[in-house]
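All remarks here apply to the structure that follows.
What you see is the complex with one protein chain gone and the rest in place.
After this line comes chain A, so read on.
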Amino acid sequence: MIPAAFEYYRPKDMAGVLSILEEHGDDARVMAGGHSLIPMMKLRMADVPHLIDLQDVGGMSDVSIGSDSIRIGALVTQHDIIDNDALAAAAPILREAALQIADPQVRYMGTVGGNVANGDPGNDMPGLMQCLGATFTVVGADGERDIPARDFYEAAYMTAREDDEVLTAVTIPMPHGGYAYEKQKRKIGDYATAAAAAQIVKGGTTCASASIAMTNLSDTPVFSEAAGAALVGTSVDDAAIKAAIAAMLGDIDPTEDNRGPVAFKKHVAGVILRRAIERAWSRA
């Protein structure tokens, strides 16, 4: 658990970050909380000759709640999410999900930006952001661009962000309706065996819209448009939930690991999604 030698940078502004990225290309990585990258470096599984710490770059630690959207800076920590009452009122699913990430010590350091940018299929925020239809803002030498969360993830640790770009903010359209983040894990600190994010809007007695995403059940988070569609127009009864689960199962592609074999994961994914839908519907 001893990393190879690396150069450590702590630039004061984004221009400084981008110039180091431009100079070193693949050999440079930015770090926010460091809770994914540093263990990989200590295991010598990540080779990062030039490590750029974002902590001194201003302007990425704020949460701003507008009338139709919420903007979360990349350096906002999981703890900040939990601790922010206004945010919890506007988008309660964020607090519910953040409370299920790791443990308090990790949440003090781990950031929203790092969680979504790293591309680890085990992370909870990517699926959540897909459920919420969030947009990620990245900045590079050619300026800013926005990438929808649902288009961001290509494969494990592979995303639409270029190596010389930095993810600076997450913007979420103001969520409406009932919500739930349901996660099964083996213990505190573990990644999900299966997790589901659900956001459901009720119109009269039926479901007006539904958004569903799953975590750690493929090499990327899975936004299951079909699962959401299966609920729309229904009274979210047993048949509708079964249809949503069936649709979701068609979208995920879990692999066997120490958490269990594929059949188990698929079964649990169905159970977890059912619970998420039922809870979200009860709150809608």
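Quick note on the criterion: a residue touches a chain if its C-beta (ideal position, glycine included) is under 8 Å from a C-beta of that chain, and two chains touch if they have at least 3 such contacts; residues count from 1.
Heads up, the rule we're going with is that contacts and distances are computed from a predicted model.
Note on the omitted subunit: UniProt lists it as "Carbon monoxide dehydrogenase large chain", one of the names in "Chemotaxis protein CheW", "Molybdopterin synthase catalytic subunit", "Carbon monoxide dehydrogenase large chain" or "Chromate transporter".
Which of A:Asp190, A:Glu225 or A:Glu278 touches the hidden chain is settled by the complete complex: it is A:Asp190.
Across the entire complex, the residue among A:Val17, A:Ala227 or A:Val268 in touch with the chain not shown is A:Val268.
For chain A, the residues in touch with the chain missing from this view are 1-2, 4-5, 44, 103, 184, 186-191, 193, 258-261, 263-264, 267-268, 271-272.
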